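Working notes for the structure below.
A single protein chain has been removed from this complex, and every other one stays in its place.
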Amino acid sequence: APTVYAAASLREAFPEIDSAPRFNFAGSNQLQTQIERGAPADLFASASSTEAQALFRANRCERPVTFATNTVVMLVPAANPAKLDSIYDLKRGPQRRLAVGTAGVPIGAYTRKLLARMRLTSILSKHIVSSEPNVTSITSKVALGSADAGFAYLTDARAAGNRVKVIRLPKWAQPPVRYQACVVKRSGVDTGGANAFLNKVRSSTGRRILAKWGFGLPPR
Amino acid sequence: MRAGFTALLALCLGVVLAFLAIPIVALFTEVPLGDVPGLLRDPVVQDTLKVTLRTNAIANVLILAVGTPAAYFLATRHFKGRALVITLIELPLVLPPAVAGIGLLAAFGAGGLFGGALQDQGIILPFTEWAVVLAVIFVASPFYLRQAISAFESVDPTLHDAARTLGASPARTFLRVALPLAASGLVAGWVLAFARGIGEFGATIVFAGNVRGETGTLTLTIYEQLEANFDVALSIGILLVVLSAVILLSYKLLSWRRSSSTSPTPFARSSSAPA
Amino acid sequence: MRAGFTALLALCLGVVLAFLAIPIVALFTEVPLGDVPGLLRDPVVQDTLKVTLRTNAIANVLILAVGTPAAYFLATRHFKGRALVITLIELPLVLPPAVAGIGLLAAFGAGGLFGGALQDQGIILPFTEWAVVLAVIFVASPFYLRQAISAFESVDPTLHDAARTLGASPARTFLRVALPLAASGLVAGWVLAFARGIGEFGATIVFAGNVRGETGTLTLTIYEQLEANFDVALSIGILLVVLSAVILLSYKLLSWRRSSSTSPTPFARSSSAPA
Amino acid sequence: MATLELDLTDPLRTFELRARLTVGAETFALVGPSGAGKSTILRHVAGLKKPAHGRIALGKDVWLDTERRVNRAPDRRSVGLVFQEYALFPHLTVAANVAFGGASPARVSELLERLHIGHLAGEKPTRLSGGERQRVAVARALGRDPQVLLLDEPLSALDAHTRTAVREELADILATLAIPTLMVTHDFLDASTLADRIGVIRDGQLHQIGRPEELTARPADAFVASLTGGNLLHGMAEGTRVTLDDGTVIEVAEPATGRVGIAVYPWEVSVSSTSPGAGNVLAGTVGSITPDRGRTRVRVGPLVAEVAHVDGLERGARAFASFAPRSARVIQ
Partner (left out) sequence: MATLELDLTDPLRTFELRARLTVGAETFALVGPSGAGKSTILRHVAGLKKPAHGRIALGKDVWLDTERRVNRAPDRRSVGLVFQEYALFPHLTVAANVAFGGASPARVSELLERLHIGHLAGEKPTRLSGGERQRVAVARALGRDPQVLLLDEPLSALDAHTRTAVREELADILATLAIPTLMVTHDFLDASTLADRIGVIRDGQLHQIGRPEELTARPADAFVASLTGGNLLHGMAEGTRVTLDDGTVIEVAEPATGRVGIAVYPWEVSVSSTSPGAGNVLAGTVGSITPDRGRTRVRVGPLVAEVAHVDGLERGARAFASFAPRSARVIQ
């Protein structure tokens, strides 16, 4: 079975598509670094095009393909102690504690883009911001109540279940969140296995499962 | 005033105990304890448990097998630079695990000091099970070595001499005298090293990644599962707390039984810690 | 055959040393050492350094101030349940830091056991400097306590009795006899605790988050910069290695000078480890 | 000078300690086997251990009274305790050790001079010889000007030849102090040189109290007999005739019945190669022959004799040891 390095946000969907591969879920940029450092990955599934394209340019993987899209949302703890009902609440009121991805990780980059479009960049300096290395730690901060709010993907909100509440963000502000996958180039790579898995992801079953977990789907 | 001093001491102890106990107690309040067994049957947890046990078993066997003779050498032989060697052995103790992970990558990773040579042999260490083993050895072995050296040092050297004049070779002296007499100290060191290895995170995530069924240990899984399956993460946490407490307590009971049956000074203050 | 035994021991030691030294050496080969000072002047690193020093200073002061009397109490008083208390104190040693972080959250986080009560007082711990301090105390204090207990235990109790019959109150006996005689053991324990605190990651990230200038410590920054700015991560890593080595070595030199000037038995084997 | 009175009961591990003593301005030696409870009594007096019941008073000053719930802390009792291994503070100089109890610098110098260790004032205890350490320990105990002095085996850590000198010196110091002094020792010569009275303690009980020569003259039990240097024989008594276990019949001074021990001192035994006509005679093989302080120690069978000459006797030869009936002290 191939070894699949995938963005943390894919943690629920991928094993459901096929539980055979060995998975490594982490921040996309962390996985990119690991592959650059010789990690024995066969397939890389990134939460943005940046990481996959970087590997492709370095001739460390085949041409990346887009297989899913996602939506950035704001999460608040189920109890919502800071009483946040909209992102605009962050412009007012007292200092809040926010969990935001670091600029280097896809979710962090998307969040900053989104806030820029909404002209809300100031909230990153107004509030206490914890820089998180991947979506997992963002959602967990919110789920555990140590952050009053966090920015993550819609899909993570689903996974976190009833511990968090989703606050949708305007469609017009959404950056294009494109998940790209590429087959790794290295000696001993399991190209066959990697392609087989990638095909499963892009098959209709795969697309159905991705959709079930809240991902958007690129046109066929 | 003088009763005050003891009261002050007791107060400090109370503060310490409260502070250390509260988070552990709180852990148990967060999760429906009845669900724990079910959550632990989750295949992710099962995989993780297997990886953790396998890698730690290998690492601990290596630590004991190579570390014990090395510690004996350091405890009984005197040579120039011995202090430096011991400092080197203790260095990983004070090294942040992430830095240790970077160091391991720099040494054995692709493009690392030895990475190329290893790769030519077809050996890839980073992000494999062996990377976990190496990471655990690197961070945990100093705990064992340190305690083992002092355990061997505290064996009365005249017992060693006595064995030699009674016709025992150096190897037999080691096996029949030094080893049994240092045993409780060695076990104490091993308990610490084992615990440190089980809890290892930083060096592993950097050097081995978190590949399910391969390098994904219990501790890594806790971080990964914190988001979605908070209850799974907590269950693993509780499993680890209980495991740790059982190991610690059984070691205590063991050494307490030993010492109470052979203690030469019945009024010596009972030693608290595996010192 | 008999030369073989010593050779075997030396071989094991060689393997241990090589394995522990290689990653540390490799670390230095990875980064252009000339750039390190420049990288360390990066404002991110500066902020981080300040947070690390401030939080660790507070944590260490608290550990020493409260831990020392508590350890003295445990070392000199005998009461029922003492073994249990000591096990409780050692439990955080074997607790994975992430679990410790969850425990701290469960205790002091919003919605935690005491979180509500604290919040009513206007105290919110997560994402603040105090959360880092608590996390450091929780994971590091057992190292100090454990060593401090055994340091106080190894002070000959008849010296304590002697001080009392010479008219010293319990407090004076503690200050003039127990403290100076246990000093080197206390420092050894403190070195370990300090190092553990500086390297702390798991509990901090879970409980305190990574807020720049507030909870972003050196170790957290290493993880954060590992992908973004590997050279910065490495520079911090090297800074920490050097810092650790300096602390260890200066402690060794200190205790070596002490012991060589007052050692009662000139032929006692020189004690290696701050045991 | 006040008198130290103590009356204690304390259940120890294997027996109950009971001690009742009055010590004036004199030195009282507690002698007894290991584990008899000697050190425990000193710890009671110093306040380092609390007995189950009892009373300790120095004159009118009550240090302990379990009935009235009085129990002064050690630092509030005026005692000087010299510990068996001296328990000097290893991190302090000799002068600082002596000053620990509150002695002024002048008093410290005076004490050091008096004990001939003035030149060691700046040394650390670990660099001293056994005899020097002992002197520091005594100086430190005296530094508090105690009203009671306690010495726990003050000479046992010393070499055989240092011991003689230190013993005489200590004797002079104790003679000038004139405060109640309780001393523990294993050695009868130490006790008889240093103490005015000796109490023999075994299993927590004071079995015999008396001046050294009284103990030698009438050892109350086998322990005292062997402590004072006597040989011990066993047998069945019927009046003044005792049939020893090897069948020999001897005459003793005091009549007794049943199983008894017989103490015979070496210096009251004669040895010859031919059987003497009179007295009690034991035949046996000659064991070790040792010159000892102007006399010769010879072992013949079960008896050690100290005699002026051993003409014609050799190891392994047959010989006869004899002693007068009044030298055969009966021990029940």
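Every chain is named by a letter (A, B, C and D) in the order it is written, and numbering of its residues begins at 1.
By definition in this document, a contact is a pair of C-beta atoms (placed from the backbone, for glycine too) under 8 Å apart; a residue touches a chain by one contact, two chains touch by 3 or more.
Remember, it's a predicted structure, so these values are computed and weren't measured experimentally.
*Asks:* Touch partners of the unshown chain, restricted to the chains that are shown, please.
*Replies:* Among the chains that are shown, those touched by the missing chain are B, D.
*Asks:* Among D:107, D:197, D:299 or D:329, exactly one should touch the missing chain; which is it?
*Replies:* D:299
*Asks:* Of the listed residues D:147, D:164, D:205 or D:248, which contacts the missing chain in the full complex?
*Replies:* Of the candidates D:147, D:164, D:205 or D:248, D:164 is in touch with the missing chain.
*Asks:* In the complete assembly, which of D:25, D:189, D:209 or D:324 touches the absent chain?
*Replies:* D:189
*Asks:* Check the options B:25, B:159 or B:175 and report the residue that touches the missing chain.
*Replies:* Per the contact definition at the top, the residue touching the missing chain is B:159.
*Asks:* For chain B, which residues reach the chain that was dropped from this view?
*Replies:* With respect to the unshown chain, the touching residues of chain B are 156, 158-159, 161-169, 176-177, 180-181, 262-264.
*Asks:* What chain D residues would touch the chain not displayed?
*Replies:* Touching the missing chain: residues 33-34, 129-130, 159-161, 164, 168, 171-172, 175, 186-189, 192-194, 212-213, 216, 223, 226-227, 229, 265-268, 287-288, 290-295, 297, 299, 304, 306, 315.
Heads up, the rule we're going with is that only the chains that are shown with their structure count from here on.
*Asks:* Cα centroid separation between chain C and chain D, in whole Å?
*Replies:* That pair's centroid distance is 52 Å.
*Asks:* Let me have the rounded angstrom distance from the C-alpha centre of chain A over to the C-alpha centre of chain D, please.
*Replies:* Distance between chain centres, rounded to whole Å: 86 Å.
*Asks:* Can you list every residue of chain C that touches 2 or more other chains, as numbers and ranges?
*Replies:* 102, 112, 169, 206, 223, 226
*Asks:* Give the residues of chain D that touch two or more other chains, as numbers and ranges in rising order.
*Replies:* Correct list: 73.
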